[in-house]
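For this view, one protein chain was removed and the others were kept in their places.
Up next is chain A:
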Amino acid sequence: MEWKQKIFNQLQERNRQERDVYAEIVKHYNRLTENYSTILVRCTDQERDILTLRQENTDLQKNSVSVAGLPVNDKIKTLENDYMKAKDEILTLLRERGDMTKEVISLSRLVKERDEKLYSEQNRNQILTKENVSLRQRLESAEDQLSALKKVNETIHDEFQALQLAYTQLEERQKELDATIAVLRQRMTEKIEKKCNALDEEVKLHEKRMEEDVKRKLEEAKSDFMTSTLSNLMTSTTASITHLRNANQDGKSNGSVFKKNLDDCGDNELHAIQFHPSGSLIATGGSDRKIHIWELNAHNNQVQQVYVLTGNNSTVTAIDFDNENANLILGCSEDFACRVWGLGDQRLRHTLTGHGAKVFCAKFVTATLIASGSQDRTLKLWDLQNRQCVRTLFAGSKCHDLVAHDASGSLISGHFDKKIRFWDARNDSTKCELQLQAAVTSLSINREKQLLLACSRDDTLKLIELRENRVIQTFSHDDFKVASDTIKAVLSPDCAYACAGGNDGSVFIWNTTNGKIEKVLNKEHSHDDFKVASDTIKAVLSPDCAYACAGGNDGSVFIWNTTNGKIEKVLNKEHSSIVNAVAWHPEGRFIASCEKQRRAILWGE
């Protein structure tokens, strides 16, 4: 294959000639041209820069030509001057800047202060607006209330006017009615007077007959005894016996009742009523602060107000007559004092002050010794000759009632703290104390001073034997309930019976010997009508224990027959309100009852 070799050799030769010889040269040549072109570019740029610089140069030269007149030194000097001036300007400007910053600081501070003030003002303003809003709201509500109230007022006013008209009309009617009542009353009094006169005449006739009988008998007796000195006594005892007999006879035979109205006993409630031991005087005391004395004329059964004892500053709670001489009257009142008047001269003799609270009860121990018990938990003994408090007994509890044991000043008192205290006359201590189950409301002692009846709040009455100071009997009943702290229970004068009023309107009578309930006076009228109304209701037995009497709250006085327990009489239609107290005439002929509405009525049998 030498042709191949030939070809190959030729190729190699060719390549050598054509390529190898020129390759390097062409490469380097190309590089050179590239460099040359870049250099050209740079050169052109630089030429451009040179041109611009030359231009600037020429410009500067032109500028400097104008200044070129001055020599160089002067130029320097001017430059220096300019420089100094510039420096000075700079300094001044800096100083000014310092001042300005100071001003800025101060102003900013001011601004801050103002802002704070403004802020506080705004806060205050907010608060005030809030208050304003709230006040406005209140105002609105107040106005609403006011308008409502005005409306109400108007309606009330209208109603008032209407009522006023009605009232005037009623007043007129009342006046008319009063007039008619007065007229009727006058007629009635006339008729009653006529009747009384008639009765009086009958009685007088009867008395005359009785006198003639007595005279006959006396003459017979006279013929027996032949004494003339007794005649006077006889007459007086006769008078009393006559009274008694008359009373008995009157009471048994004469069923009719006469009454006397003790009008104008006081302004309001009557709390105490008491007979004079002689039986001719009645004393009443009430919330009008006066004690009225009424004289009972036994012969013609007239009652007149004799006089009025004043001096109390408050309601009279209890009255007592002295038993010995019968010319002193004792009244104790809620003005913390007791007063003694003389009956003959109606003069206030003594005022016994010293208690710290209402005086509930007072009793004559002797004619010169008075015992009083009050709400201030003390008992005081007063000596009337010295006019001072002799002794003060500290009881420790309100004294509701007391009785005088003997003339030396020993007392028995019943208290709120369930105790009955026996006081010794010589010293201030309690001789004895009896404990009961409940508060003691009242004490009642019999004439022989042996038995004590205590009424207590546990709805029982206790009979205490005073020699041994112990409870011998207890009276109770299922229906008997004690209404208040001052309910009074009474022993009958012969101590056969004990009587008290209960709060359901019945009067209970117990037998003291066997302790059993003797009678409960609640049949017929009493259950519905008889009501023990308040704490000063008193129930009393008649001195001969034939009758029990109590006042009810509807103004009626109820009299029960103790033997059969039935209502004997109901004395009503005279009192218009609650009957507070009832008292029997010692001889038993009359009943006095006082009511809450200033009226006392004397009833005769």
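Everything below uses one rule, namely that a contact is a pair of C-beta atoms (placed from the backbone, for glycine too) under 8 Å apart; a residue touches a chain by one contact, two chains touch by 3 or more; residues count from 1.
The criterion applied here is as follows: contacts and distances are computed from a predicted model.
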*Considering the UniProt annotation of the chain absent from this complex, which name among "CIB1 protein", "Phenylalanine--tRNA ligase beta subunit", "Autophagy protein 5" or "DNA replication licensing factor MCM4" applies?*
"Autophagy protein 5"
*Among A:Tyr22, A:Tyr119, A:Tyr167 or A:Phe394, single out the residue that touches the unshown chain.*
A:Tyr22
*Over the whole complex, note the residues of chain A touching the chain we left out.*
1-8, 10-15, 17-19, 21-23, 25-27, 29-30, 33, 36-37, 40
